[in-house]
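Only a single protein chain was left out; the remaining protein chains are all shown in position.
For clarity, chains are labelled A and B in written order, and residue numbers in each chain start from 1.
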Amino acid sequence: MRADALLDQVVDSAEPEYNFAFLDERTKRAIRRAALKGVAIPGHQVPFGSREMPIARGWGTGGLQLSLALIGPHDVFKAIDQGSDDSVNAVNIRHFVAAMSGVETVTATAEATIIQSRHRIPEETLRPDQVLVLQVPKPEPLSRIEPRVARSQKMHAEGDYASMWLSLYEGVALSGDISMGADYPAIVNGNYLMAPSPIPRWDMPKLHHAPFLTLFGAGREKRIYAVPPYTSVEPLEFSDYHFRVEEFPSPCQLCGATDTFLDEHVDPHGGGSTYSCSDTAYCAARREGSQA
Amino acid sequence: MAYTAVRGGEAAVEAAGRIEREYAAAGTVSAEDVQTSLPYLVDQVISEARLYAPELAARAIAEARGDVAEAVFLLRAYRSTLDRVSNSLALDTDTMRVTRRISSAFKDIPGGQLLGGTRDYTQRLLGRGALAGAASETETDVRGDGGEGLLPRVTDLLRDQGLVAERSSDEDPEEPYDLTRQPLRIPTPRSGRLQGLAGSETGAISALAYSSMRGFGPGHPVPADFRIGYLPLLVEHPYADVPVEIGEIYCTECEMVHHAEDEPGSGGLGMGYGFTLGRNERKAISMAILDDAIEVGNARATGPAAPAEDEEFVLYHVDGLESTGFLEHLKLPHYVTFQSGLDRLRYANMDGE
Partner (left out) sequence: MSAHRPVLKVSGLTRLFGPGCDACLSSTGPEQETNRCVHCGTTVACADVSFDIGEGEVLGIVGESGSGKSTVAGCLAFDVPASAGEARLCTLPGANMFELDAAARRRLRAMEIGIVYQTPQQGLRLDVTAGGNVAERLLSADWRHVGQIRERAGNLLERTEIPRARMDEPPRIFSGGMRQRVQLAKALAHKPSLLILDEPTTGLDVSVQARILDLIQEIQREAGVATIVISHDLGVIRLLTERTLVMRLGRVVEAGLTDQILDDPQHPYTQLLVNSALT
């Protein structure tokens, strides 16, 4: 019997056999259908039957399921976390995808066909033939003002975003400016309010009319959504108080860039902060380029 | 800086895994040992993993070195890779071969109170338990073979007298809501609710059920019929179209009632249902309490009156895999988002100066 055979296999052998790219083909199709629906309705959160993955909920299972559902043997995969290929969770995800699919993995952004990222969009502008997969911890932009899913869904359906605007207004009234940091809410395609995942505000303009497809996967909350190429992504702002990206007092200490999102390094001896590019692959490429 | 190092992350991850594997290698507990010595743990894991596979659960517990959440995680992730060979027919729990059955609602019940093996009536003295060789007759967890056979159900007696509130359901009993294939939607059909509770983390629903009993929910519940035993698992024969028994599962069932005359949507006794794979008494009781509490909350004109009555609140927060994963993800680097917030803070402070 088949169930017995499966059981024997896993009980007896140390290394069970897994499908190409881990998920079974039916599951991959279901995920691709959800992604396509997301593309058809930009910014709309499509519920999907999120599977339980070998990495923990909240550690990128939504992004991972998208990557695994999209990946083919000829794809080239890049994983970053906080902009870095070498960050612990990015390493884990890259190892897993490589082990389960055998595809080539890279750090050079331009060489990748699928880029899975947590909290950053690469500095280099992606091309139309590349797909960006963002891991999403909280897909619901309204959750900070309305924790009930049943109600926030109704608010989306009715385009009722006044309470979101109100929270922006309160920030201005009480602290003098819009007080939101990362995961800055934006209206997509003039319609739905969307959480862009906790990317810094710096990355928001990269989504607006981007030439590439961005897919958002929230595994724990079981939602997939998308910003298709050349779609408007407008961060909420007032006509007299504007959305503003982060500012840095000095350039990257490694490559000298002044036009990238920087990580701050605090000198434990009180020598003040230094900065370096958060996108480590971009920084390394710039340094190599200047040496050549 | 080390764990978010700009360089060396790959090597660090590898080393961290190696150290963990070295710890693991020092252990000697085999899956077989776990299965024979720690049956309650195995049952908790199969219940929270929603996978009736005691051998695999034992192996997961051994590999996780006793971290229950981790063992559940291993089992669930493994289940994700399996094809669905077939769906069983709906279980008829009247066919349970009972090994233990009690009712707190009546002194005498048809079929009698059947204690089976339980530690309920023993003193919990460390060093004088089963391992110390001082085990009393009732203290061992011998499952029993269910020789008592089928027993009439106390709740059926109450139902026949028209005392139990009928839980309305317009669902197709053969096609329950499948939480492993569809995300939770609120409101969810009762089958979705029961499924969410049956696969929940034991501690999470214990706390919520307890809150309900303390007053943050409907009244004091009474287990009208609480039973443990073996249930035959049937599938439809692919060619012959007849039900075929393919095995048995060991499980816990709890039907809980409470006096609900004054509550909305009820007529007499409110009833909640609990069911778990394996022997999980606390969990089955908690599940029944919450099923009942949610039913009451849904029927209130003004909405749920307490967290335990709130379907969305309960069901979104009791899955162990989801809660532990999201809690533990806080250990991941967050320096980009932190920086973004810092920038706002500094900007605001600058403004004030």
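To be clear about the criterion, a contact is a pair of C-beta atoms (placed from the backbone, for glycine too) under 8 Å apart; a residue touches a chain by one contact, two chains touch by 3 or more.
This one's a predicted model, so the numbers in the text were calculated from it and none came from an experiment.
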Let's see if you follow the contact definition: name the visible chains touching the chain that is missing. A
Which listed residue, A:Glu17, A:Asp129 or A:Glu158, touches the chain dropped from view? A:Glu158
Against the hidden chain, chain A presents residues 154, 157-160, 162-163, 165-166, 169-170, 172-174, 238-241
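One rule holds for everything that comes next: only the chains that are shown with their structure count from here on.
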When centres are defined as mean Cα positions, the distance from chain A to chain B in whole Å is 32
For the complex, give me every residue of chain B touching chain A. 1, 3-10, 12-13, 31, 53, 55-56, 59, 73, 76-83, 85, 180-187, 312, 316, 321-322, 324-329, 332-337, 339-344, 347-348, 351-352
Quick one: in the complex, what on chain A touches chain B? 2-3, 6-7, 10-11, 16, 18-19, 22-24, 27, 47-54, 56-59, 61, 81-92, 95, 118-120, 137, 148-150, 175-177, 179-183, 198-202, 220-223, 244, 246-247, 261-265, 276, 278, 280
